[in-house]
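As you look at this complex, bear in mind that one protein chain is not there, while each of the others sits in place.
Presenting chain A:
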Amino acid sequence: MRKMNIRALVLIGVFSAISYLLMLLNFPLPPFPNFLLVDFSDVPALIAALLCGPLAGVFVELLKNVLNYFMVGSPTGVPVGHIANFMAGITFILPTYYVYHKTKSKKGMLAGLVIGTVVMAVMMSILNYYVFLPAYTIFLGAPAMSAPETRALVVSAILPFNAVKGAMITIVFMLVFVRLHQWLQKQVATNHA
């Protein structure tokens, strides 16, 4: 870890910049509450993971959120939403990366993205129930929701929202990946040469 490759370092920096820009182009999905936003900033993170290993993807997710927090700020002051976004990002890209890595084919990538979506949606539901929604209660001073109320919000909004978001990213990423996979493989090969 101490001796990180310069190429990887620079690549993570540049891809975090793309990720940051794509994060600014976020939009809400009509039936869901407006604090849940869709953006395609996970796509460059996943490309970085494919090019330089899973850790690169984690760094892109981390940097995009740190940059966003210090440049755009958080409506709640304390970066609860940014931490949630970071967790959603890594629970999506890490499973996708490892499943894809087993087969290294287009089908493997599709399977990876679907598994990534499922893992992300489930993990985010659990984390929201135990960590993020209570954290909002503490910092916003919103009256604490009872357990059944929280569960209703998780099941009716957070779980389906993350599933839809994952599906949208899957579609966009597959469209990109189909055209890029040969180029990606060539870059990975020359990087390891």
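Keep this in mind: contacts are C-beta pairs under 8 Å (C-beta built on N, C-alpha and C of every residue); 3 or more make two chains touch, one makes a residue touch a chain; residues count from 1.
Here, contacts and distances are computed from a predicted model.
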Unshown chain, UniProt name, "Energy-coupling factor transporter transmembrane protein EcfT", "AzlD domain-containing protein", "Glutathione S-transferase GstB" or "ATP-binding cassette domain-containing protein"?
"Energy-coupling factor transporter transmembrane protein EcfT"
Residue-wise, where is chain A in contact with the chain that is not depicted?
1-4, 6-7, 9-18, 20-21, 24, 40, 43-44, 47, 51, 59, 62-63, 66-67, 70-78, 139-143, 168, 171-172, 175-176, 179-180, 183, 187
